[in-house]
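Structure in structure tokens, see below.
For this view, one protein chain was removed and the others were kept in their places.
Moving on to chain A:
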Amino acid sequence: MTTRAHTLNLPLLGGLASLVVILLLIGGAFVALLLAAADIDIGAVVGDSYIRHVVGFTVWQAALSTLLSVGLGVPVVRALARRPRFFGREGLRYLFAMPFLTPVIVAIFGLVAIYGVSGWLNRGLDLLGSAQDFHLYGLAGILIAHVFFNMPMVVTLLLPRFEAVPADSWRLAAQLGMKSGAIFRVIELPLLRQTLPTIAMLVFLLCFVSFVVVLALGGGPQATTLEVAIYQALRFDFDLGRGVSLALLQLAIGAGLFAMTRLLERQMPLMPKLRSLVARPDAAGRLGRALDLIVIAIAALFVATPLAAIVIEGILGSVGHLVSDPRLQLGTLRSLTIAGCASLLCGCLALGISMSGRQRPGRSPRWSGLLQMASVSGLVVSPLALGTGLFLLFRPVVDQPWIAYGLVVAMNAIMALPFGLRTLSQAVADAAREDDRLCGALGLSGWNRWRLIDWPKLRRPLGGCLALAFSLALGDLSAIALFGRDGMETLPLLLYQQMGAYHMPDANVTAALLLILNFACYAAIAAGVGGRARR
């Protein structure tokens, strides 16, 4: 111990630095809100019958959305895992990463174009002679939108875990003559038990804080989430006390859930992996193959059609004169800049946190629980409350463009951190488990270890993390709407302005551009940093 004490523990320092940054920003925001609030009466908020109704509905729709997203996502993951090679599979991975990254307002364009009163679905039903129209609005609309956003995310997060099942397991399963059911019980179920709680929690929390979707497709205030109540308190009534109380209530529910899933989640070290893909014994058979492809096709269609509708409507808009529009060009440049900075900041924070969780065996990572907690805070802290708090905190200097840009970047990085971390931390932990002893024996540490051992293994998840944060920040409207000013218009803000000025065809073009840019940047960063898939 003593011989080690004098060497700098860089990962731990990085983690602590990340923790300090996050806690300062979030804690500072809440302290500022609490200080500015005249009176805070959490009891009154909890006792309010309307708020109880809101919490009830928020939890109900989030639970249903989670159930559907996970329930529909798992069969897709299974089907994809059984078919490791077919044309367009890599493309599907990118497609499934998209909905989650699509700005909500843009996604609603697409969903309405498909499932709306005069959407493709109802026109198709008309062609089939059905007099019955499908109605998007209400709980159905909320659920469709939430499944659209989250089912592909479940697939994206779960598939790598399925693919990481060691080849030995499949050989053994084949030797034992295991059928599909037995494979599910013996191999897949334990895997799901290990990974699903966190993924389900992630989905639940996302639906829990959902705001624009619920308002636009919910059909009325009977479908209201806590986030809307926070909006009303902070942006409309300027009742800081009520706003903070609601935000704390939301934080408490979210943190409680997070703590619960940590208890459920079993840390199950994976065997050292032989990464060559072995054909799964349950992959053979024509019927299974056909079923898998049908499942994959339906999922792909469900995800692709709204996105396609956005692009098609965009092309039908006034593409020509818009592309040469300097506002659009500048907006694109600003969006890319903000997203780039937010992505780098998020990547640094996520790396710092994941690496610090990697301790020498035998020493319990005392910080890691706190670190993980702080890092999911981006999910459970209301963006509205965070933004308002940061505004109060930086009030004297918030009109400085660099401060405003800095705050937009910081807010986006914190909001993206839970997702970035999700893609990174497990990989870091796995890599540590696999390589710690070897590195210890070889005396590899610090930069050399990073360069030779960690980087080749971690570049792929790191690329995913950076790409994810980049795309999320690219679609941000909440931070920029708060801190932005004249000459800071980003693409989502421009989109909002075009819609506000009756320029719907232009808005369609901007929405399509935003989507395509999002897709291109995500793929470029994921591939550029992550390198080619190692097969």
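Just so it is clear, contacts are C-beta pairs under 8 Å (C-beta built on N, C-alpha and C of every residue); 3 or more make two chains touch, one makes a residue touch a chain; residues count from 1.
Basically, contacts and distances are computed from a predicted model.
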When you check the chain that is not on display against UniProt, which of "FMNH2-utilizing oxygenase", "Aldehyde dehydrogenase", "Thiamine transporter substrate binding subunit" or "Hydrogenase (NiFe) small subunit HydA" does it turn out to be? "Thiamine transporter substrate binding subunit"
Considering the entire assembly, which residues of chain A contact the chain that has been omitted? 50, 53, 105, 108-109, 112-113, 116-118, 137, 141, 212, 215-222, 224, 228, 231-232, 234-238, 327, 330, 333-334, 336-337, 340-341, 343-344, 388, 391-392, 395-396, 399, 401-402, 405, 451, 455, 459, 466, 481, 484-488, 493-494, 496-504, 507, 525, 528-529, 531
